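The structure under discussion appears below in the form of structure tokens.
Excluded from the complex is one protein chain; the other protein chains are retained at their positions.
Per-chain residue numbering starts at 1, and chain names A and B are given in the order in which the chains are listed.
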Amino acid sequence: MVNMAAASIQISETPLVLYVLRRADDALILGHRLSEWCGHAPMLEEDMALANMGLDLLGQARELYGYAAKVEANGNDEDKFAYLRDVGQYRNLLLVEQPNGDFARTMVRQFFYAAFADLYWRAMMRSSDATLAAIAAKSEKESAYHLRHSAEWIVRLGDGTEESHARAQTAIDDLWAYTGEMFWLDDRERALVDAGIAIDDASLRAPWLKTITNVVSEATLTLPTNNWMQQGGRSGRHSEHLGHLLSELQSMQRTFPGATW
Amino acid sequence: MYTQALNTSDAEDRHVEDAARAGLFQARIDAEERIEPNDWMPAAYRKTLTRQISQHAHSEIVGMLPEGNWITRAPSLRRKAALLAKVQDECGHGLYLYAAAETLGTSREELVDMMLAGKAKYSSIFNYPTQTWADIGAIGWLVDGAAIMNQIPLCRCSYGPYARAMIRVCKEESFHQRQGFEIMLTLSRGGKEQKSMAQDALDRWWWPVLMMFGPPDKASQHGDTSTKWKIKRFSNDELRQKFVDATVPQAQYLGLTIPDPDMTRDEAGHWVYSPIDWEEFNQVLAGNGPCNRNRLGARRKAHDEGAWVREAAAAYAAKRSHRDVAQAAE
Partner (left out) sequence: MATPNVPLWEVFIRSRNGLAHKHVGSLHAADARLALQAARDIYTRRGEGLSIWVVPSSAITASDPAEKGMMFEPAESKIYRHPTFYDVPDEVGHM
């Protein structure tokens, strides 16, 4: 029998489906990145921590995909969303698809995202959409811990040795341009905000910056002055890294169409 | 638990201990009392246990690598979460075991350095590659199944911290073998390619898994003291037979064939397996398995590349305590 690679799915991208997929993709891709550390972390205690955060994010992704499937009602499910969409169909932030790099880069990426996610999920607990509000209540506690853990490391790396300081500063400088996208929303999201389903991500920027500034300054690090921000992930325009991640993530499902695992 | 194969003799450093204390010690063991870290113990008992527990810990940590190889490619999100949780558990088990080993007086850092230097062993099973997804099923079903056979008696080991760590490990591992079997079951009920993937994995893992229990009893001279000290409660062959008898019906249920066409059943109902190729076992133990260099290389890389992180944490802690002292002085 000759297999054809499994084809990508079609999605009826209503504003709510798109909105939920964007958040699900953030969680899946970041969780996947963290899972890449498993067995290779700088200390065994941190292997445990990175896997725990990865599992939290994977859990969030699964709940969100499940909800997107329900809203879309088009025969898709969590695995079809994860395994049978192309790079251009993925809607995650550019930040979360950035490679792990060294431990400083992974922690800065986690810190930037968790500081946002913590605020985001806390605000989403008031969503008029009961499912999203329930997912938010669970995710908020997880994100709060991710923020705590990553912030502790930012301080230790920044105020540790000369080498760790330099690595942490480089990571901040390199990843900074991907932070603006977190606070960006398009017209379709604006309509959900007006309906009380979504929250206005732009309103999270000031409190996010306050958290970041406090921790970064305690860590004796500095934030870049260049405020030009990259964006595109939310509309399917990605960095070169996502394709490699997906070809690995999706290899089994693409190779054996329709199989159950 | 992957220690059964690693027991070796301590005859070379068994020196004359205070005979009265040794007698009391053995009486406590015979009375099924637990030995605790601060209790007097023969130097050879300490050394045997330090080696066994640390090798067990190394096995858990190196054991993360073959399964970790599939975390990023797990074929469904449910499988991915289960696999990540399982590999993380193995790390946790390594940590419980290092903690138990350290109560005997050697630091984890020193034990790990010995492993990284190639001076301490870990289970040879992890020197085999995971080339398909079915290997993840086979490892859970067979390797963890064999491990559980070995680990349950260790919950009654005479050394308290080891026994307690094993109780925790056994409790947590109950899901590991089940997730492996479930993967195999799904594959064997799946399409033709999936079924042959499952059979291929069984073909490759069967014999190495039987080797996990260690050399045959008649070839092993070292069991005596470990048995006397109630570290080891069953012989290698006893445990191996128990495993084979439990596994054959499971393979039949899966519709898979054990790669031992000459296997027969004796009058007592035990499955009699063909002779094991101990030359292969000895070669893997000597460093010539398919993945020995990769596994050690991966652990060394993680350790070396993590050095600056550990240094940063230590430097920060030192600065903090200086600052606290300075503040207190103000």
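Here, contacts are C-beta pairs under 8 Å (C-beta built on N, C-alpha and C of every residue); 3 or more make two chains touch, one makes a residue touch a chain.
Remember, predicted model here, so these are calculated numbers, not experimental data.
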Given B:189, B:293 or B:320, the one touching the chain that is not displayed: B:320
Option from A:109, A:149 or A:165 whose C-beta touches the chain left out: A:149
Identified contact with the non-displayed chain, of A:43, A:71, A:191 or A:223: A:43
Contact footprint on chain A, counting only the chain that is left out: 43, 45, 48-49, 52, 148-149, 152, 156
Where the unshown chain meets chain B, residue by residue: 36, 38-40, 88-89, 92, 95-96, 99-100, 102, 107-110, 112-113, 165, 168, 172, 303, 307, 310, 313-314, 316-317, 320
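Just so we're on the same page, only the chains that are shown with their structure count from here on.
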Distance between the centres, which are taken as Cα means, of chain B and chain A, whole angstrom: 35
Residue ranges of chain B touching chain A (in the complex, touch as defined): 61, 64-65, 68, 71-81, 84-85, 87-88, 91-92, 94-95, 98, 133, 183, 186-187, 190-194, 298, 301-302, 305-313, 315-316, 319
Sites on chain A touched by chain B in the complex: 1, 28, 32, 35-36, 38-48, 51-52, 54-55, 58-59, 61-62, 65, 78-79, 82-83, 102-103, 155-157, 159-161, 163-164, 167, 248-249, 251-253, 256, 259-261
